[in-house]
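Sending over a structure as structure tokens; questions will come in a sec.
The other protein chains are all here in position, but one chain of the complex has been omitted.
Let's look at subunit A:
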Amino acid sequence: MDDTKRYERLRERFQNGDISRRRFFGLLGAAGAAYGLQMPFARQALAAGDVSQVRFDGWGGVVSEAFRKHAFDPYTDKTGIKVIDGTFPGGDEYLALVRASQPGEYNIAHLSGVFDYARYHSFDLTSELNLANIPNMANVMPALMNAFKSITPDSLSAAPYDYGTTGLAYNRKFISDEEMREKGAKILIDEKHKGKIGGWSDWRTRMWYAALQTGQDPNNIEDTEAAWEAVRKHRDLALKYWASGAELMSLLAEEEIHVTEGWSGRIFALQEQGHDIGYYDPPNGFGWQECLFVLKGSPMSACEELLNFMLDKETSIAVAEGQSYPPALDPTKVDLGDKIPKLPAFDPTGTLSGLTFANPAYWNGNEAEWSKEFGRVQRGY
């Protein structure tokens, strides 16, 4: 019997005069108190039973809008399961929230990078997906699946969903295509653009581009001091470190900055809005793949159903077109339509061999030292 039925029966007894008003309100109060007390501890239990909602956290802005419109709302219409979508400005912030939460409180996250998958695994936050419940996973590019399998060979906690690059975004009113191609990553440390340069306040991106600026392999930086010097130089020339995709778009659109590194999909969205913003992936530019990561303690069947729904060809293409990032679907197996092949970073071969991804072992191994060092360098040290 559900709570509504219980309440209706109680009210009926009260209206029939079987119980006094004092007792009726007393029982209502007791029920309220019991409900309030049991809820924080019951989430996990509820997760295993009837599921009425699933929590999804993503990057906000146009990305969340695309997910809501093309995936969550149709999924709710189909299954009756509500998708509560939250946002985060970065993977670090979200991991901190998840670590402070109860299992089951957060369910699915739109995580970026295989290094994030490895980090969640190291914190024992991985779940085990039953791939039999996600038949649409068969259409996903093997290259994306293998990256995750290298970390959890026996099981998967996530479904690859899209990919993109962090390339160079520039305002064509002030920087020509020729200048951008000539200078490449070094344009971010070019004195000529002092005070009009931006950058993401993310230590990985800063170090990745510092490696490119000092002619090093981002996945094997040998002269770290030279790289930190490049980070310092960029800091001194930069007007602002942006902290979210929305801020990136605003800074470029308002012409506060003329050049920055930026996320391919967000820059494409700016171009679609009519802004004359160029985008260039320099050699060894930062490639990344995003996944739908199911956290330990989540209602697995509902999450698997949602993942399968999101990987459905129609949904996946609609979301990809909405968020401007190519989907994880293998273009050699699935016809992706006309728009997706025009998106930045799109790889028609389905191998992604043209993109350079962060080596999770290398970057996670340096995380403690470099994230702390960046905090100091950022402040003038």
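The criterion applied here is as follows: a residue touches a chain if its C-beta (ideal position, glycine included) is under 8 Å from a C-beta of that chain, and two chains touch if they have at least 3 such contacts; residues count from 1.
In the analysis below, contacts and distances are computed from a predicted model.
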item: Per UniProt, the name of the complex member that is left out, chosen from "Cytochrome c554 and c-prime", "ABC transmembrane type-1 domain-containing protein", "ABC-type spermidine/putrescine transport system permease subunit I" or "Protein-methionine-sulfoxide reductase catalytic subunit MsrP"; value: "ABC-type spermidine/putrescine transport system permease subunit I"
item: Contact partner of the left-out chain, one of A:226, A:239 or A:361; value: A:239
item: Touching the absent chain when the full complex is considered, from A:178, A:225 or A:254; value: A:254
item: Residues from subunit A at the interface with the omitted partner, ascending; value: 92-93, 95-96, 99, 119, 122-123, 195, 199, 201, 203, 235, 238-241, 243, 250, 254-256, 368, 371-372, 375-376, 378-381
